[in-house]
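Excluded from the complex is one protein chain; the other protein chains are retained at their positions.
Labels run A and B following the written order; every chain starts at residue 1.
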Amino acid sequence: MTDKKIILDIRNFSVSFEQYDKGFSRTGLPVIRNLDVTIHEGEMVAVVGSSGSGKSLLAHEILGILPYNATMGGELLYDGEILTKERQKALRGNEIVLVPQSTAFLDPLMKIGPQIRKGKKDRASREKLNEIFQGYHLKEEVQNLYPFELSGGMNRRVLVSTALMGNPRLVIADEPTPGLHMDMVRRVMSHFRELADRGAGVLLITHDLEQALEVADRVVVFYAGTTVEDADVSDFGSEEMLRHPYSRALFRALPQNGFQFIKGTQPYVKELPEGCPFGPRCEQCIEACKGEIPYREVRGGRVRCICAK
Amino acid sequence: MRRINGRMMTAALLGAAVLFLFVITVAGHMYAEEALVTDFSRKDLSPGGAYIFGTDWLGRDMFIRTLTGLSMSIQIGILAACVSSVLALILGVLAATMGKTADALITWVIDLVMGIPHILLLILISYAFGKGFKGVVVGVALTHWTSLARVIRGEVLQLKEALYIRAAQKLGMSQLKIAWKHMLPHLFPQFLVGLILTFPHAILHEASITFLGFGLPPEQPAIGIILSESMKYLAMGRWWLALFPGLLLVFTVVLFDVAGESLRKLLDPGSTHK
Partner (left out) sequence: MVLEAKNISFRYGKGSRQILDDFSLAIENHERVGIAAPSGFGKTTFCKILSGYEKPDQGEVYLDGQPLSSYKGYCPVQMIWQHPEQVVNPRLRMREVLKEGDGIEPCIIQGLGIEEDWLNRFPAEISGGEMQRFCIARALGKRTKFILADEISTMLDLITQSQIWNFLIEETKRRQIGLLAVSHSMPLLENVCTRICRLDEK
């Protein structure tokens, strides 16, 4: 791993939701159980997990915008210090920028231009915005429109522009590209890559492993609320390089790698098995997999599997 | 022991409000005869042990009269609000589904009714229907459907374009079945909350036009009648004749409002897990 400074360090992190079942009984839903991610300066890390694995909550937590019925545990360090609510508030939008999943994050009552410039009217920021918009095939007139007047794809490009406006140190992109065309996806990804090359840390949260492999430096594989593997992108070059059986299954499911699948589905948060969440679908599963499983270093990466060598 | 949480509190509040309103209605009904009993041996008594709300110039028990009046108000309120909400449902759905002309016509009527001051329209309609119980109910019902009709119209218009409804059409589901299976479950919570929040309006408006003399006949112990009669005696220092019935009317209205709000909180997905 790099010797560069760690920007974001998330250790043994968990999020659970208080929810009502039928009637009046309240239960906690442990949506995220064990999450570990580190991001260095100038590094692009992709957290890859299927829908319903709880990965979006990671972004919301870093920015402190989790809904009212969530409780969390574990450690969240930004720049080596604990990220408190106050710091989140101060950093959000300046040093830490979110490119959210939903275009509903745009203020519907504010024109696009001022919204992205955050009210700044000086020439430099105007010119910068024009430049960014040109790169995304957005006409200058768009700046004088309201979000509802734009198509979904246009709004998405507008959202991405927000990240490029300032000089963020940490960019969190939560599924930034659904609904965009492939060439636009590539362009957006190349911009995130550029931000990372200029020294920012980029956290890309996605379900799309192929996309992640194209741009990221490291891939964190997320399964049923748990990070199971932290691997270098090059490790995805062959199956033997990967450490966790789930990562290997993902590898084999790629159309170009055989299009094979394993049976079963990711367990529902209410019915998580003891110990390793992947256990019931794993061929190597042994009795010890039902216990506590440490996140340990194996061959330069990290893995949460006791069988990995 | 289970901790009391937000949903329990809200549900308890809703239950208490409904129970209280129910008790008032039933009690008022049971004492309907007694409310008319005059007894000059006990006239003009100020509030005290035997007659907690006092008695009036004919020696009628104000507590019982107030209860009966409220009971009457609640019954009229419920009846009028129900008629009004059903009207809103029908017109709202028709506006959204029966094409442009129907929509324009119904929207025009909504604007028209909303444009005229409620109380004026209410008086006119009540008078035209010969005042009394029928006049008040029809009057209140015909003036309170507009905003709910608008909400329902908007909701149905939105639902019609929803992809899952288009998909159901492609799966060969009949219009009727789509309305029943897909649309109704969305409209029902809106409708129910709208219905309950119409109650307080209906009750207040019933009381107002009765107070003004265009509503229920003077022999009825309605809150409006009680209040307007007691006006004459206020100057003579008999404050209790107006104070207690007035307070209880406000209390009843607030209870309905609480019930409606609690229900909305429980049904609204935005606050359901609080």
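Throughout what follows, contacts are C-beta pairs under 8 Å (C-beta built on N, C-alpha and C of every residue); 3 or more make two chains touch, one makes a residue touch a chain.
Small disclaimer: the values here were computed from a predicted structure and weren't measured.
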Query: Just one of A:G28, A:G73 or A:G264 touches the chain that is missing; which is it?
result: A:G264
Statement: Across B:H29, B:K160 or B:K181, the one contacting the chain not displayed is B:K181
Field: Among B:K43, B:K134 or B:R166, the residue in touch with the chain that has been omitted
entry: B:R166
Statement: Residue list for subunit A contacting the dropped chain reads 49-53, 178, 181-184, 207-210, 249-250, 253-256, 259-266, 268
- request: Spell out, residue by residue, where the missing chain touches subunit B.
  value: 162-168, 170-173, 181-182, 185-186
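By our rule, only the chains that are shown with their structure count from here on.
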- request: Round to the nearest whole Å and give the separation of the Cα centres of subunit A and subunit B.
  value: 51
